[in-house]
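Reading through the C-alpha cells given below for one structure.
Note that one protein chain is taken out, while the other chains of the complex remain in position.
Entry: chain A
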C-alpha cells in the first residue's frame, strides 16, 4: 500500500468516513449498464441459484433455479439469462462508425491502413464484487462448449439455442476484465475501493455493504459502526445486509433455503405421482407455492445488493470522468467489436487454454495497459499524482530560472537548462529522465543536478521543433508551475512475437492442427 493510501485510511478512521482516493472517475460508466447480481449454490461450483439482472434499476428481472441440481432447470435459467444479456449486447453491435486499423497485408507483408467498423459504444456489465467477476467467467466457461441440437443432434444433454453464445460473450467479458483499466465488466467493490479509501482493510472492502457504509454512512453513525452493522447485524438469525454473493450466508442456506428446496422437491415428486387430474391440479398448486417461496427467498437476498450496486453507481456518477478514460474505453470498444466480428465470422469458441503465443501476447498487453493506466491516472488526477509525488516518483514546483544552452555537434539543438524549485523529494539518479505533459504529449528532460536545497536543474531534451531556436511555448518560462514525472507517460509497443504456427522448439513447437473443442465429458455428478 502506498504511503498516501495509508494516510487516507488513517484519516478515514479518525473522521469516521471514507476519504476520497481520487478526484475524478477513472473508469467508464455506461449510461445504460447491465447490472447482474448472481447467487450460487453452496457446495457445487457453477450451479446458479438465481440472479437479478437488467438495465432498469426499478425493474430488475428475477431469475431463479428452484432446484439448482436439476440440469434442465439450470439450462432454463441460462436460456432466460441469455434473453436478458444477448439482446443487450446485440443492441450495441449494430451502431458502428468507420475507423482505421493497421494490418499486415497477407500478399506484400507490408503494414497498411484498412477501413474497418468500430462499434460506437459497447455494453457494460456491472457485478457487485470480484467474486461476481469470477462467477461470470465460470458461467462462460461452463456454457461456451455446450452443443445445441442444431450443432449436434446426438448431444446427450443439448443446450438451449443461445446458451453457447452467451457462454462465449461472458467468457469475453471475463477475459477483458483482466486487462487493467478496462471497463467492459466491472466489480462495484473494486470501483468504489479505487475511488475511496475506507478505514478498514482491503479484505473488508470486498464487502459491498460495509464499503458503502464507510463511504456514505447513515446520519448520526460513523463509518466503522455502520460497516460493523452491515457485516454482522442479524434479525431472526438472518443477516440484515446479505452478502453480495454469489456465495450465500450459511444461516440462510440451512434455515431458509434448504427447507424451501425440500418442500419444492416433495411437491414435484408428489405431482409426478398424481393419479388423476384433480389430484394433479391440487399438487400443482402446492408446487407453484413452493416455487414462489424460493423466488421470494432469492429476491430477498439479491434485491438489497441490487440496490447497493445502483447506489454505488450514483456515487460514482457524481465524479467527473478522467481525461484519459475515453481513450481506454475506445480500446474496450475495439475489444467488443473484435469479438462481435469473430462471432459473426463463425469462429469457434475461445479455446480452453491459450497457446504459448497467445498467452505471451496477452501478458504483454496487460503489462503495457497496467503501466499506461498508472501513468494516465496520475496525469488525470492531482490526488493520484500527489501520491506519486509523495513516493518520490514525481515532483511539482515553480520554474525559477531558464538558461539557454545548446547541444554539441554539427547542428546544435536547443537544450535549455531549467531550474525548478520544489518541496517534493524525488528519487532522481544521475541523468535520470523526467517527463512533463506539454499539450497532452510528453516532453522529456534529463536531471542535471541540484543547485541547492529543493532546486532541481533539468535539461530539456525534445519537443522544441527542428530549428536552432525552440518553438514558442515549448520551453518552460520563469514562474511556470510544472509537474514532472519520473515515469513515462506513454508505453512503447512490445516486440512482435512469432505466429502460433511458428512457435519455436523451446516452447513445444507449433500447437498443431486445432482440434474442435469437445464439451466436458459427462460425469456421475452431472446426472445426480
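In this section, contacts are C-beta pairs under 8 Å (C-beta built on N, C-alpha and C of every residue); 3 or more make two chains touch, one makes a residue touch a chain; residues count from 1.
In this section, contacts and distances are computed from a predicted model.
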Listed names "histidine kinase", "4Fe-4S ferredoxin", "Helicase" or "ABC transporter permease", matching UniProt entry of the absent chain: "Helicase"
Residue among A:95, A:506 or A:521 touching the omitted chain: A:506
Identified contact with the non-displayed chain, of A:23, A:148, A:330 or A:370: A:370
Touching the absent chain when the full complex is considered, from A:4, A:78, A:139 or A:356: A:356
Residue numbers in chain A that touch the chain omitted from display: 3, 178, 180, 353-357, 359-360, 362-364, 366-367, 369-371, 391-392, 427, 431, 461, 494-498, 502-509
